[in-house]
Structures are given as C-alpha cells and as structure tokens.
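In this view, the complex is presented without one of its protein chains, the others remaining in place.
The block that comes next holds chain A.
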C-alpha cells in the first residue's frame, strides 16, 4: 500500500520535470504514479457542500490536478462563515455558496471546469443516474440528514464516497465503498436530543427547555405557525385580567375546541400591534398563572413565579448589575435587562414584519441579531420564572443554534486528508464484487407501513421512489426486513415486481414476513396498533421516520456481518499534543458548523 501512489521510476525520460515558465503541475508528477496523475484530468467528481470543508476541498482538488468538478450547496454566505470559508468575502454575503466558490476558484485556476448548483442534494432531481456521472463523491456537509442521503445514493449508484466532518479541533475522514467498507449508517450515531412537548410547554427543568420554548414562541408569533410547536395557549380574551374562574373556563375550552371563540395567539399579538408589554404580561404572567392552576404539576416541582412588567420595573436598578466579564455577549443580564431586551427585540421584529408587508413571516436565524435577542430574552425570562440560572446571549446562541465551533485549521487538515484519500480511492482496484448488501445499500427514508390505508395508491403517492428503502418488521420485532426499491421500466408484461439480491445471512426466521404471520405472531390481548418501536403510538398513518433517526439496531447488527470496516487511525492533528481538543457541550461530534436539531 505504501508505494501504490508512486510512479515507477521513469528512467527513459531524460527531460527535467521542473523549471517551467507556465503554471504546471510539476509538484505532482514526482510523488504520483503517472497514470494516476493523468487520470485526474479526465475524471469527474462531485463535492457536496461548499462550506468550511468544501472551500478547502475545491482548492485542494484543482491544485492536485482534478479538472471536472461539480459542487452543490443550498446555503448562502453568512458573515460568520468568513473566519474560515476563504473563497468568500464580505461583499459575497447573501449569495450562493456554490456559485461564489466556483467563481473564486476559477479566478485562481482558470483552467478548471466547475459546475455549481445552488440547490439541495436531497432534491429528487439528483437521482441515482446523477450520481453515476461521477467517479467519486466527496461530502463536505454539516448535517446528518444530507449525509445519510448521499450515503444511500452513493451505495445505490455504487460510487465511492468520502465522508468527512469537523467540530472544533476534531475531525474525521472515512472512505465508503459499497461492498468494501462500512457505510455511513452502519454505526449508530448518538441521537439528537428531543424533548417532550409537555416539558417545553409546562414543566421546563433545564435552560435548554426554555430556549426551545423561545424558538417555538418566535415562530408562533412571527414565523410559520406549527400546531405542534405552539407554546403560548390561545385565549378567549387575553386582555381580560387573569382570574381563577376565567382560567378554569379557559382550561375547559382548550379541551373542547369551539366552545368558546378562540383567538390564536398570533392573531391576538397582531391585534395588539405586537405591544411588547402586553406580550410580556401574557407570556410571563397570565400563561404562568394559568399553569399554576394545574396544581398537580406543582406537587413535586417547584412552582413557577410569574413576572409582572410593572413590578419588575419597580425593582431597584442597582440589582441589575451585569456580571460576567469580557464581551457584551457573555454577560448575564438581570430580569430587568432581559425584560428591556425583550421589549426592544419585539419592536424590531414588529417593524421587520411591517417592512415585509401583509401576511409576511419571519424565519428564525441564530445569526440574525433581533431574532437572537428575542430568543435570548424570552428564554431567560422563562428561566427566571422557573427558578433557573439565567444564561448569557453567547451561551443561549450556542444552545439555540446548536452551534458547533468551527475553525480554518481543522477544516484545512481534513480537506487535505480527503484529497489524499481520494487519490487512493481512484488508484485502487476496488473489488468488482456485486454482493448486494441489503442493510448497507441504497435507501432513502424509512417508512412504517403498519395498517395504513394504502388501497389503490402508488408508492410514489407516499413519497417512495427509486432508491427508497422500506422497512418491514413483525409484531414481536423478532426480525426486520429492509427492501430497497429500484425503479425499472424493463419488467415483463404483468410482472409487477421482481425480487433481486441475496437474503441476509442472519435472518432468524424467514426473510419475508407475510401479513398473516404478523397477525398470528401478534399479541392477541392487545388492542394497540402495531407500530414500529420508533413510531409514536398514535400515528397509524404512514410515517416517514425522520431521516435523522438511525436504523434500528437489528438492522445494524446484520449489516455489520457483511461489511468490512476500513478505519483510518489518524488523529486529525498532532497525535501527542494531548490538549488539542476542547470539550464540546452536548453537540454530536460530526458536524462542520451549525445544525438545528432541537425541533
């Protein structure tokens, strides 16, 4: 392996390899085998993501001799990218990352042939056929959903994939090749934290609960409404001063929709002209008083303490001493400070809404100062109500944006490693073995088919298409069958489908669970609908399991049987420099920058 990239000594060529007056790739010819160096100019590669790793990667690819490169990124450039995404400058903020990256690279290396797509790689247009256009795909992504997707597409198309990620000082690069290595989803990833709705709405016990609440609140008031994320209850007439009888009536009302004419919180907020004081008193006084009426919630918990706008402004302002040193962002303000911040941010957001015109909605963005101010203020006020220690804007931003610190150096190291792995991948003769690995192959999203009314519908009606993976499991969950769907126009007449590929080695019973068997195996005493372990009990419709979720463990055990793990034991930086890494709070260590996984 050590010498595989090296050229055999070319003793016949007597010409000097260096000292040209034109830009040359002289630096490559030495270390690389000639055929490999030549093949770089003809092969086509896809770079998924033009962010921290992507920028470095594009540079490394063109300077290593790759000529035909396609790059795709959905994102636009933000100021906070500029500390590492060196192909972008301040004047590019707001523009397409893929497009600007392409233009910047061409400025330096005009001979490269780069195609840029400002689009999501998950867009169905980028199907298996699209992936087959490439000799190699390189991920430079920041989220698991897209990683899973590209992993599946590359397995389906049988194109080698190089997967990578960084988080602060940590990073990793892995080569994924169907039938030769483990795939991205073969190893379980830590699941991203989710919180039960009632904790968010009624009984927060940690600051993160209040932060999630504040983000939901932002959407409820200014953004796109989502019934599952409503955190401030609708009220019959929120302007009426709170009293127990009224609250009781409201409590019943919320159980019997329609009994009392309800006004949505957003409509009400709008009707007050987004009056910050009224909003404040509803959110931190009336809503809390209402919560207090559910006294069984507070039997074992410390009850929340409502805040009143007028009262907190009567407090001595001397108590409002900010503590914490350094940047303004890192200071923790007092209740009054956050009440003021709430007031200011609501006013700013209101004028933003007005500016956008009738029916406009705001989108929450951690890098948008007023939106971030609003969440900081609202979350902290709620933390105060629920007797928690308040957090600085800096910390709230970390948690709300689920920010992974990102720096130029780690990305540079990782992108360097990716291209070295790319050279090896292109150089090796991967076994042409065609073992269909049911667990490791192409799949798109997991679907739960239990007892949903699917009569006379096509699979495509459920969003299932070429490359999708279906998971079937029996009632007792003794085994799992995964079916990878491949669209074909070439089946014989009247043949609806064809089963191809091998059954898994370790299927304990039969690999095809039949409907009747399911019932027979079922627990007859139970009237519960049969759902997969992951599906919420009340969902008996088709459920597209969030692609962030990992395959069930039974799936992975089998998949391990038939794949070889090829691991790179290379610490991203100096191995012995022990203190390189800084502990990252709560974030999964596989992302380049920022993912929002809280909702």
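By our rule, a residue touches a chain if its C-beta (ideal position, glycine included) is under 8 Å from a C-beta of that chain, and two chains touch if they have at least 3 such contacts; residues count from 1.
Here, contacts and distances are computed from a predicted model.
Looking at the choices "NEDD8-activating enzyme E1 regulatory subunit", "Gibberellin receptor GID1", "Histidine-containing phosphotransfer protein" or "NADH-ubiquinone oxidoreductase chain 2", the name in the UniProt record of the chain not drawn here is "NEDD8-activating enzyme E1 regulatory subunit". Touching the missing chain, out of A:410, A:468 or A:484, is residue A:410. Remark: the omitted chain is touched by one listed residue; of A:63, A:145 or A:426 this is A:63. Chain A residues in contact with the hidden partner, per the touch definition given at the top, are 1-3, 5-7, 9-11, 13-32, 56, 59-60, 63-64, 79-80, 82-84, 86, 89-90, 107-110, 168-169, 205, 300-302, 325-327, 329-330, 367, 387-389, 394, 397-398, 403-417, 419-421, 423, 568-571, 573-583, 593.
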